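Missing here is one protein chain; the remaining ones are kept as they sit in the complex.
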Amino acid sequence: MFDASLTTAGVRAQSRWWYLGARSEAAWIGALSLVAVVVLWQIASTRWVPSILFPTPLRTLEACSTMMWEGVLPHHVAVSLARIAAGFVLGTVVGVPVGLAMGLFPPVLIFLEPYVQFFRFVPPVAWIIPAILWFGIGETSKIFLIFYTTVFLVLFNTMVGVSAVARNQIRSARCFGADRRQLFLWVILPGTMPHVLTGMRLAMGNSFAAVVGAEFIAAQSGLGFLIVDSGTWMATDRMFAGMLTLGVLGILADQLFRAASARWASRYLLSN
Amino acid sequence: MAYITFRGIDFRYGPKGPLTIRGLDLELRRGEFFMLVGPSGCGKTTVLNILAGFEAPTAGELLVEGHAVTGPQRDRIVIFQEPDSLYPWLTTLENVEFPLRVLGVSRSERRARVGEALRLVGLRGHEAKHPGQLSGGMKQRVQIARALVLDAPILLMDEPFGALDAQTRIILQDELAQIAARTQQTILFITHDIHEAIFLADRIGVMTAGPESTLKKIVEIELPRPRTRGSAAFGELYEHVHQILSEEVRRVLRREDSLL
Partner (left out) sequence: MIQGSRSRLRGLGYVVSVLLVLGLWQFLSSRAIIPLLFPSPLSTLHVGLELARKGQLQADLWASLRRIVAGFALGSAVGVVLGLLMGAYRPVRLLLEPYLHFLRFLPALAWIPAVMLWLGTGEGAKIVLLAYTTVFIVALNTMVGVSRVPRNQVRAARSFGARRSQVFFLVTVPATVGYALTGMRLAMGNCFMTVVAAELVASDSGLGYLIFSSRQWMQTELAFVGIFLLGFLGLIADHAFRTTSTRLLWRYEGASRSRTAL
């Protein structure tokens, strides 16, 4: 779940995959596969299984548009996104400095490492019940869970990033007489950037899962609530619409993050 | 008086590691081009790292102009074999400018000095490229320019051309010979390549096989400059250095065989 080895090389290779997939010779196979699955889904949910359990693609899209008109879907999306944004920003703001401190100062590392190594294996959903107890059923408990999801991923990746800065980059800066401040600002910070961005991107992906978990248990709004509530009322078309929206949002957020990194941080993603 | 003095240098990694260098004595003259050659694993790079201030000797004394070396300093710039000491997020221009920024030199003076250094190594026109967009030879030129921009009196070159193809290597050797003649810097240069050593060096120090290696012999290269690679005197020197070195290399091979 928390892996710092997901490097920028991987990110680039990944975007190349998308690029390949978009190539013309591939386009028709992609279109074919999309049509095939939608048709198959339609047939399956009208012939083989009762559509009350498995709504057709048309019904799902209908539910999407109905909820769109009613304003239900935008409301739940906005609520979930606000929770993710708040927790994500908070987690990044705390995770980056602490990760840097752990990477730079051995006493800090030794003091915090046992906790980081332990809690990175405790999934965020495990904290739902204590979070409700501590922060109530309101927004704070959800934001806390997203914060928890984000902070360890960002912190861990930042910490690893500091130790991954090439030794010769540090050595040559010392040759030039760089003091500690210059070494930090001009060598270590930019050198750690790719890892920080990777940690943030992974954290964002996991935040979507965590917010759903939190909204299952303790919420009256948000996409997770929409999914579980629709399930309870057997409104499977609305449930599917919620899931579809969640998936699309996850992809959009990921692409947006990549585009933003490429736009504003591209030089830090270069390699020698 | 010697400019740089190694006196009775011992080195081991950690308090209980094996002794890799034992009793090394070496004196470098101001402005000379000194080559260090030796079999792989003999600790050439360690000698360079000690002079750079990256490693501290276990015993012995190291003086530069009579002052003990305590750490890296601006008067001794290292050029590494791998280009991984360049900063990939900076352009060529910004990389070469880096030492001057550290020094706090004003922007206009920075630009002037960087321009001069880039011209010296033939990198004009590549200012806006990032290291990842340059060839291996160009990256080493960036490293050299970055060292020249400071006018440091001492250059420490750790097999800087070792990873380049033969043609590029020869071109860079020619350029380095010209630069060294101009700048009069004191250069400690490590290489595996005897040709390179004879072409560039004022003196060649041959090290013994490790561990517990030390300096075996120093060969004076009194060929006139600018040098040509094909002369008869060049060939004789090659044979001479090759003989001294190959004894040590054979010792390494024999030991590896006996371990099998």
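Couple of notes before you dig in:
A and B are the chain letters, set down in written order, and residue numbers restart from 1 in every chain.
FYI, contacts are C-beta pairs under 8 Å (C-beta built on N, C-alpha and C of every residue); 3 or more make two chains touch, one makes a residue touch a chain.
Keep in mind that what you see is a predicted model, and the values were worked out from it rather than measured.
Note on the undisplayed chain: of the listed residues A:M68, A:V94, A:V125 or A:L189, the one touching it is A:V125. Contact with the undisplayed chain is limited, among A:L202, A:A219 or A:L269, to A:L202.
Within the set A:I29, A:A44, A:A78 or A:A262, the residue that contacts the chain not displayed is A:I29. Contact between subunit A and the absent chain runs through residues 1-3, 5-6, 10, 13-14, 17, 21, 26, 29-30, 32-34, 37, 53-54, 107, 110-115, 117-130, 132-134, 202, 205-206, 208-209, 212-213, 216-217, 224, 227-228, 230-232, 234, 236, 239-240, 242-243, 246-247, 250-251, 254.
Everything that follows uses one rule, which is that only the chains that are shown with their structure count from here on.
Interface of subunit B with subunit A (complex): residues 52-54, 71-74, 76-78, 80, 82-90, 98-99, 101-103, 130-132, 139, 146, 150.
Within the complex formed with subunit B, the residues of subunit A that make contact are 166, 168-169, 171-178, 182, 186-187, 190-191, 193, 267-268, 270-272.
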